[in-house]
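The complex appears here without one of its protein chains, the remainder shown in place.
And now, subunit A:
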Amino acid sequence: MNSDCIVIEGSNMAECHPVAFQWVTEAKARGAKVIHVDPRFTRTSAIADLHVPLRAGSDIVFLGALINHVLSNDLYFHDYVAAYTNASSIIREEYRDPEDLDGLFSGWDPDSRNYDQASWQYEFEDSPDAGVAEDDPAGAAEQERLSQHEQVKDADQAHASGSGGPPLHGRAKRDETLQHPRCVFQILKRHFARYTPEMVAEVCGVEPEAFLKVAEWITANSGRERTTAFVYSVGWTQHTVGAQYIRTASILQALLGNMGRPGGGILALRGHASIQGSTDIPTLYNLLPGYLPMPHAVQHQSLDDYCADAAGTGGFWGNKRAYAVSLLKAWWGDAAQPENDFCFDYVPKITGDHSSYRTVADMIEGKVAGYFLAGENPTVGHANGRMQRFGLANLEWLVVRDLQMIESASFWQTAPEIETGELVTEQIPTEVFFIPAASHVEKDGTFTQTQRMLQWRFKAIEPPGDCRSDLWFYYHLGRILRERLKDSTDPRDRPLLDLTWDYPLHGETQDPSADAVLREINGVGPDGRALSGYLDLKDDGSTTSGCWIYSGVYADEVNQAARKRPGREQGQVASEWGWAWPYNRRILYNRASADPDGKPWSERKKYVWWDAGAGRWTSTGDNPDFEATKPPDYVPPPGAKAQAALSGQDPFVMQSDGKAWLFAPKGVVDGPLPTHYEPAESPVENALYPVQGNPTTEHIQAPYNREAPSTGDVFPYSVTTYRLTEHHTAGAMSRTLPYLSELQPEFFVEVSPELAAERGLENGGWATVISPRAAIEARVLVTERIRPLRTRGGQVVHQIGAPYHWGEVGISTGDSANDLLPVVMDPNTHIQESKASTVDIRPGRRPRGPELTELLEEYRHRAGIASGRMPVGGRVAVEGTS
């Protein structure tokens, strides 16, 4: 709303986040420019001032060229970049750029297919006084060594950077003039030098003029007086280089000085209510609450091991031990004592990649006995639906908790593989337990939205019949298990029996109190009173907190998330609506909204500033994201630790060096800088490097997951999947309702008139879309909103749009677009590439039964791909991973 320019890229905000889009509408009414960069012209484009159609999977070139434009035309925000970023930090001599190594960074190991990140590191000051104080230098060094262990890398500890950067051990050498050839600024310049408007035209299919228009608008709307915001969603994350897309935008926004300031930032729109909450208090295998990493069996045998990497490093991660101990105290209460390492042994340890797709591959191999699905419909909503169904069909038991009967619960009866004969109902061993769930209006609790804001919602009605809340289900499941085991003397049962598992129960159904859970997450001090925030947490076991970043949500014994004071009754920041972590901050790193001396950059963008008279930071309504009384001229004394090791001019307080990282010396597994790689399946060659795709991409080689060769002519078209406003994700909450089903009643694909002419497709008619994984049928919508793009050498790339909501159960049914997709993953996040893969399309409906399998075999054969034939029952081993 405070932005002067909003770039929406990798997101269809108006369609998929219509409620949030009201603020874009508001900003536009106030005069902001709205730019939409997307392969398709969508309902977002319809409202934007400028739509830039680009080829799916080419965003790093587009954004990289913007970086190059900003650097080579001296359009960056000098004072901001010099003071608040790591532009002046000097990188080790051993570092080599993809520009020097034909598309690879230094440290590449072709055997393990991953990087040793040592050469990407800063060159540290030698003087011991200059460094931060290490509590345990030897321990930290050992952790550093182990962090490069292959199994540890497989487990993707980069996720733990969700709340700040990884720890560094030392203070970087800097060249404030930015002239040193190995300083980040100069490396950046060289790295992006070939990302030009002409390269954008060749790779993205975007005209130089459209590119320059975007460049002009974002640079004219950045600086002291103005700010530009970037908005993205899964259009950026669901790529084999997804994390690097966001890195590219971060570099650009840091150069333009748009971080930590009103109207600036990079907004990650989340796909459903509380997806943000499910990463904060994670459903991810490699995270504990508050982005604490899950302990790894190779790395962390004790609490000391676990905390060694953070002890003594700069920034708020330096207090990791306090966060971890308080979490253990919240979980195991009195059982957690200093003598037993606060029950650190009770926490399960990971040994490698146990992410969702890897686990499904294990199911197909018969290695997984049971599976819980809560509000998830993977046979429709996840990539490669066939693989998902084969996985579910090779379990012993499956628990599905959902509002409606979904495809993932009825697969044993309704799966398309029953028709082809690949699955036989009578032979499927999986026992399915379908347990009806309560909807969001039938239970109390919080949603955490994209701004990190927790909003409490009150139960409106009792759930019908046997429907129960998730809280009810897991609480009573735990209660029953504990009762069964209560006489056990087996040490492996101790973690369960020692859990604090005591919440007030309400009503006839004995629903646990969500309020009490929120208070437990907030944590209490030695006096039993709710803590006011994570700065109160101690590492001696005297405090508890179920998630350190959420500490303060129950400050003063008040459910702060339940505050609903209307915006019109308070200032623009509206800090009394809900509660945002950490410490109710509405803009993170907002110290950066003031200059190094603590004065606002401009009156127009005034937000947080140093009040010298009062000796503290103050704001127009937000909570300054800085220690309240640390003056701008504070210089850390030798031996300072954690936040005290950051100066009064280091706004990025979760980073070890307090700076925005233009270059990531650590933590991103596929490179310290974003580099353009083509999607795993691409219709074009990589125009920048001989390396075609991201070399660290994760593949699962198996008959159910065959990949098409890039630039082949059997699967010549690019396909991108997406959602429609009218349906919700895998459809359980929309295809089952008549009022939503009638609005988008059938599965369709969108094609350009040119592609329709080339393939003989008719508007409203049928088409069959074929990938190496599946062949599906859809209605055709021919529209000018989809455009063929011309890339290097005049090659024309046709793109097909496919909404992924449909499956075989519900009121509105149809084939599932996600069946087309390969499971190829970003190595940082294990997220699949949904937004760019290749297919063929032809008119008419698909064959039925075994003929369908034959059609796919014929296509695979023609494309030179190995057979994808599955044995009846679908039990096969993975042939290889990388």
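We adopt the following convention: a residue touches a chain if its C-beta (ideal position, glycine included) is under 8 Å from a C-beta of that chain, and two chains touch if they have at least 3 such contacts; residues count from 1.
Criterion: contacts and distances are computed from a predicted model.
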Complex member absent from the view - protein name from UniProt, among "NADH-quinone oxidoreductase subunit B", "Formate dehydrogenase iron-sulfur subunit", "Branched-chain amino acid ABC transporter permease" or "Peptide/nickel transport system ATP-binding protein": "Formate dehydrogenase iron-sulfur subunit"
Full-complex contact with the absent chain, from A:48, A:168 or A:642: A:48
Touching residue (missing chain; options A:143, A:812, A:837 or A:853): A:812
Residue of A:212, A:298, A:405 or A:574 in touch with the missing chain, whole complex considered: A:212
Among A:711, A:725 or A:881, residue touching the chain not depicted: A:725
Listed residues A:558, A:612, A:757 or A:877, member touching the removed chain: A:757
Residue numbers in subunit A that touch the chain omitted from display: 14-15, 18-19, 21-22, 25, 29, 36, 41, 43-53, 197, 201, 205-210, 212-213, 216, 724-726, 738-746, 748, 754, 757-758, 763-764, 779, 781, 783-785, 787-790, 794, 796, 811-812
